[in-house]
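Below is one structure; the comments refer to it alone.
Missing here is one protein chain; the remaining ones are kept as they sit in the complex.
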């Protein structure tokens, strides 16, 4: 109700502020018997971790996760898994100058209006720091999905400002600091960001994702359609302003004869739908795309007001990501993992006995 | 869990198939004391009702709603409101020829794979007929929001295939059968649809919406952010493939200095954010946009398979909307009303005592 | 949130007042493929139906249920099941004299204080009439449990005022109007109630229940223990003031050496626990007991106040059950069915893959 949990059967609740003692989460509903170690979680956390290249915030967080419960003799027990990450490198003093003023485009104003107070240190709860716990919980879901069902989730930076990836090389994604599948675009992104940092500005981005080896039958019409829960999960990530499935906004100009994916015994003939029909996964690849706004914490001065309602100019120094879209890549993967895992379990609850009359057709 | 309910404090659960005896819903959590009559609900239902122009399905449904509970002496009592709409004009025989085959782009395949059976008559539960109950429930939420808080929700058809509205005349929306704010675009849409119907094809659309006089402080970070719940609600509407807030996918190419909405004591200087900052409403207008795919039930033959896995060609006759985007307009409004109403009540639960240090600034 | 739904995987939401047009419910989450007819539901409703002997209220309600959705070709489809029961025999005029005053022990006062208004006709939403929808929904759960898992749920009137059943004859339960397993006690109950009715008074009762062929492993520690959800479901029935599992309050005086049920390969040696250990069903019979208070609507005048806060005497004429415990018997069975069904599905969600190292031991 108060918004800190997601999922019904695989339910994650998170806590923690940017500059508090720690952040963490509880993962409730993980089936027993999954082999799970700190390393399984740590490797996903490390991909999101700040300070790994000059292109992201220089805050140095080890993001070392501790498993506090739910695992015994190397396997999950079916009881809740407590995860803890201590905060290490806070510089709260950086924030004293914005403590009384609102950064345009930031949650400063709305948190104060809603709660009557705000933890101004590093954005408090509204900080993207919170997403580390999503990645930690998502790593468990991902491992289950891959280990038990063969599901593969991959996201990448498809566009940063004016620079879009022109071709897709899956292996390249892990080779450059942008998670970009096009090495040449990645090189241009580096130059672009260097200039941007110098100018004290920030830039938007688009992250795309694909899930292969999707189970058929996930999604609970009519409100908990798979795409609806995917949209919610992705739109709940800081800075996301739009979510598209399959052809997304391009469907506005498509005809039915063009959009509907034909079927043949050997498989689907196309995938305009993006893997979901009528709210239920078809077994085709899930294809999603999200738009991520430019960071609101920039050095360029902006017109604003202070907490007394007086006009001020706001310029944010401190350590910030000039393009939050980069580190959003592992977060998008984590959120997809959480949603799919939840729907796998939900599907089992109601349809464990179901036998469809034909086997699923190939993803095509 | 099984997907037929939405909302936490203002919770709606729906039931009903296209060709069953009736559809309906229960609205639980409406505060007591709201004046409510059948007419309040009926007028919204009438806007969604099929068969009102040659441009929508010719199925003739009176969509006459009955209030079964929760209202006493003309006002809501705080107890659940039961709503019932009898189905009248089913022609189930129209569907016998697709009973054994899957329409490309339709839920036929996924329902069968998930449930091991499907009610093929008119799409059963996957039919857009189900959305009438959303409009009915939404009408109650809308009335509350308008009556008690002055909130005004308006959606319109912003684009149909290649034809986009070029200017915005709010009064025009109710004057043409397309809910289009541009009379000249509406005229071109009529010609376009006539040709399309003749060709047996269908077309996608974009519906935009704006909510004025938004309360400040709605939305529950981090997962139940206002935009996340809006995205889920809109993506749960049949045929919606993408949802955008504020500038949507355009943010990908925006800089922070351009995107962040400046503030002044006299109000916000722009609204790129679309009314939500950090997951919480800012008091600015909520601006959303959804992409709606072309109907999958078309007359043009498409390659498919039947329930035995054999290749077939599928051509759908019967009565269908060539552009489901048209009738989606009141549904988008209803879903926005349901989400906002839920968050108004959720906000009260936790923050009833909060006094923000300054009054909200104007929407700007 | 607003209290009209129960269950997570098998979720039921109800609506309806005593003197409104209809009562009903939606059952969401029933697995597809269960054969289901109106008769399956009607036979349970008929057991709860008023006016079947001189010992219950003389209101004549046919309680004819209509299935509005979720069933196709005689089987459930996996989509929500809408159930409707029209109210027939209301005599709202009977209630005009209590419209301005509070019956001691009744919900009149608390509904008015909570909602600022109340539907005084027949108790409105607080009427036991609402429980008919529980019995209807419960009938579906019961059929599934019996049909698929062999689970047998049986409740009976164990005591009415000073008269307790002295022995247990399962067949006798359906033979007398009290659902009492002891024919001789039932005869004495008839005389007792005749005298009570004449005196214009009412009496409390105890209903006991037993579930045989319980699945092992139901219940979700730590908060959704099976006994916790059973306690909630039973305590949510009108007039229930206490719930006991197994030996109940007798455990207060038991030693550990006496209470703990010994185990042998051939089965459990006793059942003090009542079928639940550590919040999870053991496979032994579930044994529960509930205390039901005497009806607050009695003819004997009682001191009270009116809605202006002035002292009055209240005497309720109209048609009322002198012992609501009698008709509570099928309601207790229905609530047990709803809880068990929900937990069967929840168990599947998380533990579908689990193989315990040994087979369950007999209930003993």
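So that you can tell them apart, the chains are marked A, B and C in the order they are listed, and the count of residues begins at 1 in each.
Everything below uses one rule, namely that a residue touches a chain if its C-beta (ideal position, glycine included) is under 8 Å from a C-beta of that chain, and two chains touch if they have at least 3 such contacts.
All values reported here derive from a predicted model rather than from experimental measurement.
**Q** Taking the whole complex into account, name the chains on display that the unshown chain touches.
**A** Every shown chain touched by the left-out chain: A, B, C.
**Q** Please pick, from C:37, C:96, C:254 or C:317, the residue that touches the omitted chain in the full complex.
**A** Touches the omitted chain: C:254.
**Q** Tell me which of A:20, A:177, A:200 or A:303 is the one touching the absent chain.
**A** A:20
**Q** Determine which one of C:61, C:172 or C:229 touches the chain that has been left out.
**A** C:229
**Q** Applying the definition given at the start, please give the residues of chain C touching the unseen chain.
**A** 1-6, 8-9, 14, 102-116, 125-126, 130, 159, 161-162, 196, 201-206, 216-217, 219-225, 227-236, 238, 240-265, 269, 272-274, 276-283, 291-298, 300, 302-305, 307-311, 346-347, 349-351, 354-361
**Q** Given the full complex, what residues of chain A touch the hidden partner chain?
**A** On the chain A side, contact with the omitted chain comes from 1-5, 8-11, 13-17, 20-26, 28-29, 32-33, 66, 68-70, 72-73, 75, 77-82, 84, 114-119, 124-125.
**Q** Give me the chain B residues in contact with the hidden chain, please.
**A** Touching the chain left out of view, chain B contributes residues 1, 8-9, 29, 31-33, 78-79, 148, 221, 345-346, 348-354.
Methods note: only the chains that are shown with their structure count from here on.
**Q** Suppose every chain is reduced to the average of its Cα atoms; which one is closest to the average of all protein Cα atoms?
**A** B
**Q** Can we say the copies chain A and chain B touch using the same residue numbers, with more than half in common, or are the two sides different?
**A** Same-residue interface.
**Q** Rounded to a multiple of 5, how large is the rotation, in degrees, that superposes the C-alpha trace of chain A on chain C?
**A** An angle of 180 degrees brings one copy onto the other.
**Q** How many Å are there between the centre of chain B and the centre of chain C, using C-alpha atoms for each centre?
**A** The separation of the two C-alpha centroids amounts to 38 Å.
**Q** Based only on mean CA positions, could you tell me how far chain A sits from chain C in angstrom?
**A** 45
**Q** Between chain A and chain B, tell me the centre distance in angstrom, where each centre is the average of that chain's C-alpha atoms.
**A** Inter-chain centre distance comes to 26 Å.
**Q** Name the residues of chain C that each touch 2 or more other chains.
**A** Within chain C, the residues that touch at least two other chains are 1, 8-9, 29, 32-33, 78-79.
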